[in-house]
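Beneath this line is the structure, given in structure tokens, with notes to follow.
The complex is shown incomplete by one protein chain, all other protein chains being positioned as in the whole.
Going in written order, the chains are labelled A and B, and every chain counts its residues from 1.
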Amino acid sequence: MKEEKWAALKERIFNIICFLATILPLCFLLWLLADTFVRGFARLNFNFLISLPSRFAYKAGILPGLVGTLLLMFVTIFVAIPLGICAALYLEEYAKDSWLKKFIELNVSNLAGVPSIIYGLLGLELFVRMLNLGPSLLAGGLTLSLLILPVVITSTRESLKNIPSHLREAGLALGASKLSVIRRIVLPLAMSQIITGAILSISRAMGESAPLIVLGAATYLAFVPVNIMGEFSALPLQIFHWVERPQAAFVDNAAAAIIVLLIILAIFNSIAAWLRQHHEKKRGGL
Amino acid sequence: MNHVTISRREKFVRRSVEFILACSGFLSVLVTLGVLYILISKTWIFFKQVPLSAFFLDTVWTPLFSSQRFGIWSLVLGSMLVTTVAMLTAGPFGILAAIYMSEFAHSRIRKILKPLLEILAGIPTVVYGYFALTMVTPALQLIIPGLNGFNALSPGLVLGLMLIPTVSSLCEDALFTTPRDLKEAAYSLGARKLSTIFLVTLPYSRSTIIAALFLAFGRAMGETMIVAIAAGMKAHFTFDVREPIQTMTAYIVQVSMGDTPQNSIEYLTIFTVGTMLFVITFIFHAGSRLILRSKFKAKS
Partner (left out) sequence: MTAAQPKMSIKNLDIFYGLRKAVDDVSLDVLAGKVTAIIGPSGCGKSTFIRCLNRMHELTPHARVKGQVLLDGVNIYGAGIDPVTIRRRVGMVFQRPNPFPHMSIFQNILSGFALSGRKIPKNKEEIVEIALRGAALFDEVKDRLHAPSAALSGGQQQRLCIARALAMQPEVLLLDEPCSALDPISTARIEDLIGELRSNYAIVIVTHNMQQAARVSQITAYFLSGKLIEIDTTKRLFTTPKDQRTEDYITGKFG
């Protein structure tokens, strides 16, 4: 009797400890975010969004960073997403189980684990120096594309795997070619999930800063980077620049820029989450 | 119209598509080769000018100073210090959170908590760096005497926070899928919930737990922005987490932001350090995958 009560108490205590282990990090994050929001909110106004950076904190804005991030996103979308989907299609639909396929899969797996700064080194030598693109927006976009390529491939493969094989077989049995089956059956069905994965990959790319710094991107850019072959900046880089300044006013700027960045990422992730839910509803029959 | 033979044009289209897709597939191999080539070739050139002993047998790293020394161990130790603090945070919190979600929480709470924890992994590292420098360090300075404005403790804690979902997600999946008949066997022998968790469920999943920790370790070593912002930019060989240190990744950032002439020794150092980083993270990432793969093989 006493033993049972003691055991129940131990279980309760452990339960609470585990619960705290789950909740405390979230509370900590909440504090960090709340403090940042409070700090940056005052600084956040329309001018902040459309101004160039400046030596004077109160004048400085994030326009170059915003535009840079946006353009980088476009480059990445047009490079990484098609390449990733094609590679995933190859691995999932065409490649026969062989050592070659395993080798490619091993490569994708490995690349996913390579630190982002190493991609920066790759981009620096390959795009900036060897291909002579200089520290340009294009080089940055290509580097980010390589960075997220393994993620796009993996998530697209998961989406393709989710399409049951009997649907493909039904298409083939009706006399369709493999290409037709992919075009008309597999891709349409998998598309929303593929796009969800793509959105999440892009959102990850937009938060990256290390590889861009190594490439030579500017953390302080006095103009708006509209030239794809010219110097560029990005929102995380401007944040980095301001965090490094000792003056409190610049730290406020950093906080405000962080709010903008987090809002952008939140929007992207929400779209992805909505798409995923929408897809789940549609899939009821599968 | 002939329904039996396929037109030559159609055949050509299909072959081309397959070719293009295959090329995309091979691209990942090219990327790996590219990374390896660049790292190895630059490191090779570096070691033509700097003896191996200067690199591996010294603990002072001052390539950017006038008296240059190339002892890699201060950078490695710097990375290790931050990573250790991070693992001491992410490990316990991640595993306990995984236990909570798989053993104690109602499924509705689990459905809410799991994505919430994932948010931790989704916040850009530069934002975490901001947190570490502007909020965590000042707060810690109130309770830890002698804590420098740049130190290994603060970024380590924040990095650990970021890695909690890496650990908890993998562990929770493993714990949740522990076969029911093992737990039933334990209960039938007179076990209670805690005994079952500690003597059956956790040991059964121990390889996944280790794999998760390896994965988190590798990611911690490869992290750049948090340490570049909050840990310091001067390489010190120290075991004191209150002092400023420089990690391998932060050094690469430091050199990249300066004006280093191409092919100078200073420029080459970032690739040498990059190679060291690549090897270390590869070991842990591959180790993690090997453990997970052997667990699947053992099951089947």
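Here, a residue touches a chain if its C-beta (ideal position, glycine included) is under 8 Å from a C-beta of that chain, and two chains touch if they have at least 3 such contacts.
What you see is a predicted model; the values in this text were computed from it and never measured.
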Residue of B:T62, B:T84, B:Q141 or B:S195 in touch with the missing chain, whole complex considered: B:S195
Among B:L77, B:L153, B:L170 or B:A186, residue touching the chain not depicted: B:A186
Touch with the omitted chain, as defined above, among B:P51, B:P115, B:P138 or B:P203: B:P203
Absent chain, residues of chain A that touch it: 1, 3-4, 7
Positions on chain B where the hidden chain makes contact: 179, 181-182, 184-192, 195-196, 199-200, 203-204, 206, 298
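Rule of thumb we're sticking to: only the chains that are shown with their structure count from here on.
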Contacting residues of chain A [partner chain B, same complex]: 7, 10-11, 14-15, 17-19, 21-22, 24-26, 28-29, 32, 35-36, 83-84, 86-87, 89-91, 94-95, 103-104, 107-111, 113-122, 124-126, 129, 146, 149-150, 153, 177-179, 203-204, 206-210, 213-216, 219, 236-237, 239-240, 243-244, 251, 254-255, 258, 261-262, 265, 269
Touching residues (chain side chain B, partner chain A) in the complex: 6, 10, 13-14, 17-18, 20-22, 24-29, 31-32, 34-35, 38-39, 42, 92-93, 96-97, 99-101, 103-105, 113, 116-117, 119-120, 122-127, 129-131, 133-136, 161, 164, 168, 192-194, 215, 218-219, 221-225, 228-229, 249, 252-253, 256-257, 262, 270-271, 274, 277-278, 281-282, 285-286, 289
